[in-house]
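Just one protein chain is left out here, and the rest sit where they should.
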Amino acid sequence: MTLAQRGRWITLVALALLGAVYVRALMFTPLERMQGAAQKIFYIHVPAAIWTEGAMILLGLAGILFLFLKDPRLDRFAEASAEVGTVFATIVLTTGPLWGKPIWGTWWTWDARLTSTLFLFFLYVGYLLMRGAVREPGLRARYAAVLGVCGMFLVPFIHLSVFLFPTLHPQPIILKPSAPSLPGTMLETWLFSLGVFTLLYVGLVTQRYAVSLLREARQTVGGDHA
Amino acid sequence: MVELLRQAWAVARKDLLLEFRTRTAIVSAAVFAALVLMVFNFGRDPTAVATIDLAPTILWVTFTFAAMLALNRAFQLELENQALEGLLVSPLNRTSLYWGKLIANLAFVAVVEAVGLPLFVLFFNVPVWHVLAPLVGVIALATLGFVAVGTLFSALVVRTRFAELLLVVILLPFLVPPLMGAVQLTARLFGGRPLSEVVGYLKLLAAYDIVFVSLASILFRFTVDE
Amino acid sequence: MVELLRQAWAVARKDLLLEFRTRTAIVSAAVFAALVLMVFNFGRDPTAVATIDLAPTILWVTFTFAAMLALNRAFQLELENQALEGLLVSPLNRTSLYWGKLIANLAFVAVVEAVGLPLFVLFFNVPVWHVLAPLVGVIALATLGFVAVGTLFSALVVRTRFAELLLVVILLPFLVPPLMGAVQLTARLFGGRPLSEVVGYLKLLAAYDIVFVSLASILFRFTVDE
Amino acid sequence: MLWAEGLRHAFGRVVALDDVSFSLTPGQTLAIFGPNGAGKTTLLKVLAGLIRPQGGTARVDGGRRAIGWIGHQSHLYGHLTVLENLLFWASLYGVPAARRRPRAGEVLARLAMTDRSDQPVWSLSRGLVQRAAIAKALMHDPGVLLLDEPFTGLDLAAAAEFRALLAELRGAGRVLVLATHNVDEGVELSTHVAFQRRGRFVHFAPRGGRGAAEIAEAYRRAMTDG
Partner (left out) sequence: MLWAEGLRHAFGRVVALDDVSFSLTPGQTLAIFGPNGAGKTTLLKVLAGLIRPQGGTARVDGGRRAIGWIGHQSHLYGHLTVLENLLFWASLYGVPAARRRPRAGEVLARLAMTDRSDQPVWSLSRGLVQRAAIAKALMHDPGVLLLDEPFTGLDLAAAAEFRALLAELRGAGRVLVLATHNVDEGVELSTHVAFQRRGRFVHFAPRGGRGAAEIAEAYRRAMTDG
């Protein structure tokens, strides 16, 4: 099985399991008292949000290693992680407003959590734009690693900004200094979903990694350079 | 270490000398600041909006622009003078180059802020004298952070194809924490709130400075070396 | 006359093509606009300041910056490309050169404004739809005026030693009338005031445009010819 | 035809043109030799109308449209391709639209640049940029060619080809003015020879039958005495 195929399989399995999460969420998990059915979006929204931040941290770590080891695999992984992170950020930025409209009565407000997520999305876009702007592969990898490392260190600031700035968005329930505060079944469903998203991340990254391998192979043969 | 600092100073001194000769950047930034303040002044309907509510925002919009102008110049100056290549072939330590540019940028932004602040007081009649010391501290803290990141990034993009564009795009997410912190702090200061209320923000700014100044000093050499 | 316009169009087309290739200026101006709007957002205490009171100022600060960026580029582009000398030795009519640059600058600023306006609506939730047509008219009138003057001045200063500095300094006084007019008009429009109340300002803008576009067309050749 | 009558120009204390008078009729070629800083470039700029001399007058039959200029600056836009540059300049010089592409093809073929025509100018090597600049100057088939060290950077083959091209142009009745340091390159082409020193023509005469060695000897003598 090629790498690309393996990635595709993992992704498909993850998507199937995501279906299972929703079966569980809709049938076997209690309705939230205040928000009703809208709260069900939580099981996509939050894991996607966590992996948006996670993908940035992993790509930063890959960047640090790259700067010392100069291993092109690390750079390929970083690129893949950035692309998947962008997708996850998009998911957060769509599910958030979908949820927000019934709860807050507006799609979007400019509070710290929402804005910082938007800027994390911009960071991904900027990262990918920069990769596009540098032609020389060695230089590109190094520049990308530098920006990635900076991005990794920015994530905690973005994550913690909700504690400092007045915000409409719920405070962290799970990733916070004290213990998680979530009713049992909800927590279980959520953890299940987090696992599924982890699998989804692995699957998508594997696929993207395979794609960049292919592209490099084509370029060394002397084909497309544009 | 002494050698590092000596070389950094040589670079900074040269930048400041050039700036002193031409005064281009500093005066345009200062006039820009005046322009912003003036526009606000005209636009504002004094009966509708209390000055004090707007003041922090206006102050920081002004300073951010001044800083962006400075950053754009820092490496552009080398390109215009065809000297960047010369710096790169020279044995100049890369950390020295970074610090030199950082010092020059900070000096530059500091002068603009020193011009902008009195203008601001003049235009908006905000009573800053009783909070001057802490205000200057806040300005220094916030400025250091984003100038440090900006200096690193301006080196990162200078040899890419769309340098200016990229600089703004990738810097934007990194401006959010210091800017948000600075605006909130300034608002509290003008509002005469007790210091205890703002410790969180101060910590944020300080943490940001420490993290990113160190990070940039370490990462810089990867941006210029092949 | 046809020849004049044809040549003006050749110059404008080349500028726009270059901009399209690099997208430097347009994207950085657009991101700059987003930055201004964002900073305002963070700084504003929504309970203290009603958006609607601030909106006109914010809108015009943003647009002014975008325009300044454009103007700075217009002749800088020729210098960077070592082509200004080429334009000057060519038989290109000086009025055509002016109009060409004016067209390119207007196109440029218009795009930034077209990007900025929706962002503005999004960020500030100002209901502009019912006044969209007159608003666009006001924007066009004010923009034409100061871009016309700015284009003239940017040619004036480009070969002096302190080009950027001088541009901002000498342009400043000329920005006051169109900017004040525009801010007042916009405020009235957002406030839903009758059109009769604003005729005076409209006349001001129109007179300014007519006077300065003609004047600049006539004076331009003295700025570039020896 | 080309006239210069009592030209004088000084930059501060440095005398760049000192009472220079001469005239050339179609088919004549003037080669100007002179040490660095003698004022050769200044003279050509005066003839091209780029500098208005402090004293005296210069006139070229047919005005700007008749002049082709090859100087130290390439007058090419880095982000446009070679062909796009040629088409743009041709349009400014009033070459009919239908003639532009064929003409560009001819000129590029002559300079062995056909395979580079779609490359952006920034990616060319120094000698290739020089060829593109030559192509640009020839697009409108100028009656007067002002050449400031036009062989700079050309390889042997290109220099030979360009010399042949200049000889043809001279044969076809064009007026050439050539400033150069290389006596071998300059003399062969010239009908008239001038030695310039501190702005003055210390020698100006038809070449007659003199060869390169003889001229070089005369030049050396002219530069050492006085």
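Lettered A, B, C and D in written order, each chain numbered from 1.
Assume a contact is a pair of C-beta atoms (placed from the backbone, for glycine too) under 8 Å apart; a residue touches a chain by one contact, two chains touch by 3 or more.
Computed from a predicted model, the values in this text were never measured in an experiment.
Across B:2, B:89 or B:133, the residue that sits in touch with the chain not pictured is B:89. Subunit D residues in contact with the hidden partner, per the touch definition given at the top, are 11, 14, 34-37, 41, 72, 123-128, 131, 149, 152-159, 181, 183, 216, 219-220, 223. In the full complex, subunit B makes contact with the omitted chain through residues 7, 10-11, 14, 17-18, 21-22, 80-83, 85-92, 226.
Note that in this section only the chains that are shown with their structure count from here on.
The leading chain pair by number of C-beta pairs in contact is B-C. For the pair subunit C and subunit D, the distance between mean C-alpha positions equals 40 Å. Distance between chain centres (mean CA atoms), subunit B to subunit C: 26 Å. Here the spacing of subunit A and subunit D, counted between their Cα centres, is 61 Å. Within subunit C, the positions touching two or more other chains are listed as 22, 38, 42.
Per the contact rule defined earlier, chains pair up in contact as A-B, A-C, B-C, C-D.
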